[in-house]
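Dropping the structure in here first, questions after.
A protein chain is absent from this complex, but the other protein chains hold their places.
For chain A:
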Amino acid sequence: MGKITDRYAIVGVGESERSRNSGTTPLHMALDAARSALKDSGLNAQDVDGFMSYNENDSCTSHELATYLGVRPKYVKDIHGGGSSTEMLIGDAVGLIEAGILNTVLIFRSMNGSSGQRVGRGYDPDMLQGALPGGSYIIPYGSASPSQWFGMFATRHMHETGITKEHLGHVCTSFYEHAGRNPKAFLHAKPLTMEKYMDTPDISYPFNIHDSCLELDEANAIIVTSAERARDCMSKPVYIMGMSARQCHPHAHYWSDLDQVASDFVAPKVYESAGVKPEDIQVASIYDCFSWVVLRQLEAYGFAPRGEVGNFVAEGNLRMGGKLPTNTAGGMLSEGYTHGMNNVLEIVRQIRHEYKGTDRQVEGCEIGICTGWSGPDIAGAMILRN
């Protein structure tokens, strides 16, 4: 892909209701989210000729979604994926539009993540042994939950950099504070103090329940098109300045080279492709399946030097008025959970200044970063502008 800066835009975002028990199927929720994104953009369903989605065998297909929007699309694509997949599919959409194959792409993630197949609860042990690379070296030792996998990475990094449990708490309390201003956040009415955080027993040390993302029933959708076509849309386009993605580490659970996470490779590339530096970023959506993941990414993306990331969050820099207001709707820790897509919706709304005049708006933010992370092995990121 050549230089794409400012030539593509996100023109619509939308979501379904979020709940612990939707009482409906991922297809119904995906339709709600897609219709909401279409309404936001002012486009008709027939204007969309590409549909894409990612899932963990827990969703409907892009073809089903298109069918029940009454569209016969040129192209559908469903990938197996979680964190980072939103950014990677946006990259694919841009490539296909650039090649002249498609005009406008709708990307969605829909999952009954609480009432259906639940990530944090673990899976059938024998299925997991076969499904995970090196699974026979993990499952017999009782390690089957993401909180245990990510915790293993976190403990080592915390040991090396001096990050403490209280630093993890600052990530959580900052995001819960944002959820307190967002009536649609699932934990809107569940404020979290540092005292309460520190008193909460661990699930998998170093993590307690607040360090872990919510598991909810929810769908999100976004619409990507060219800057040219974006002018015909009803919404204020948010332009893509740059993107990058990377897969590394053959076996994430055997993180033998701790100094290397995929975000470290993605960071210089995403800044280079957007033509900006970390200090130009005014608002952030940082993938937050667990609190610690935010800290490691702040380090990777150059917002604070290694060893100083704990202080950076303790100084309140993730909060409104801080140096880098982050996950301003509450993030996956306290707003909702769609493997990262809800964080994309929020940064688009911030950069559009959709909350103008309220205490939720990051004042005058023009440039934002959105990151995806699926472990030390996979990362994707994009930089967006007004």
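A few comments on the model shown:
The rule is short, and it goes like this: a residue touches a chain if its C-beta (ideal position, glycine included) is under 8 Å from a C-beta of that chain, and two chains touch if they have at least 3 such contacts; residues count from 1.
In this text, contacts and distances are computed from a predicted model.
Chosen from "Acetolactate synthase", "Nitrite reductase small subunit NirD", "Peptide ABC transporter permease" or "DNA-binding protein", the protein name that UniProt gives for the omitted chain reads "DNA-binding protein". Check A:20, A:39, A:159 or A:356 against the missing chain and you find that the one touching it is A:159.
Note on the undisplayed chain: of the listed residues A:162, A:250 or A:275, the one touching it is A:250. The missing chain, though absent from the display, is touched by one residue of A:42, A:125 or A:307; that residue is A:125. Interface with the hidden chain, as seen from chain A, comprises residues 121-122, 125-126, 129-130, 133-145, 147-148, 151-153, 155-156, 159, 201-207, 250-251, 253-256.
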